[in-house]
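Here the complex is missing a single protein chain, while all its other protein chains stay put.
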């Protein structure tokens, strides 16, 4: 069995860190979506999605990133994506996510990027 | 993917240690059989089969243990089985292997058992 | 709760190379049934033994043949059918030797059917040689999972 899906949210001051584990596909993406929605409802907009333990993502999971990014940026926040392994990076790359999203090595560097005004790629704000 | 099958033999003085990894089923059992045959051909009869990394075994794999045990014991040796995890232990137990085979915790204790004349269960020698 | 009957089927070439895929298929359905990992492992083993017998005995390792595994899952039961069109056999006439007899005779086999019967709640063959041979296995699911 591949490792099962889980999503956990940790808040640390200004930041909300959403940790994905296992496979995000059309079956599990709704739980990821709920987690992002909840964080935004709670008034947070500095969101880090930690993909270190993510083993797989399909377009259903990528859609969750797409859905909220504009809203979060309009409020002066961002969704940073960190910890992507080589294997999981592929669909992000094929679809050109680097032109719109900020990819970081790990949670700490993702948090640090929020203070860097030039950090948002694609000028989408 | 489950971890792939492999079999490796290490000789240490009098002892031949055969290390199984992954799944031993009807597809991979012939390679396990070859390894045991080779060791016996090389004149060794103090054989330890290390199952620490064995993730699965079906009757095809159990058959390899059955096939050689008499021959090895007739020559004053034995096949000791060590390192079985709870998960893999089941088929051995269902078929009553403890009445015939000597199960040991690890390689070292298996080797030590060869000096213990009372160690062969079932009195099959 | 909303569980209707779920039906699954897997068809593979008759080769031992496909036993790993068969176990993954069965393991996934076992997980969907709510079984724990130990029970799922038992089911995988029983179906592996059934399919290995078809590959080796019913089809004599002819890899151009097909093995079909069907699974049906509802709230109470997981049933598995293994189908072949091979030579068939009379399951009742198979002598089931004890382990020590097998060992004395230096046999390498003869344990598969015993494992299947021990691991499953029902094991039943329907044999029509060359037409369709079917092995029907049932596992009752624990209530209140």
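Order of writing sets the labels: A, B and C. Residues in every chain begin at 1.
FYI, a residue touches a chain if its C-beta (ideal position, glycine included) is under 8 Å from a C-beta of that chain, and two chains touch if they have at least 3 such contacts.
Please read all numbers here as calculations on a predicted model, not as lab measurements.
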Field: Absent chain, residues of chain C that touch it
entry: 4, 6-13, 17, 20-21, 24-25, 28-29, 32, 63-64, 66
Query: Which positions on chain A touch the chain that was left off?
result: 2, 23, 25-27, 33, 56, 58-60, 62-64, 66-67, 69-71, 87, 90-91, 94-97, 99-100, 122, 124
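Here is the rule we use: only the chains that are shown with their structure count from here on.
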Query: Using CA atom averages as chain centres, what separation in Å is found between chain A and chain C?
result: 43
- request: Take the average of all CA coordinates in chain A, do the same for chain B, and state the distance between these two points in whole angstrom.
  value: 48
Statement: Residues of chain C that touch two or more other chains sit at 37
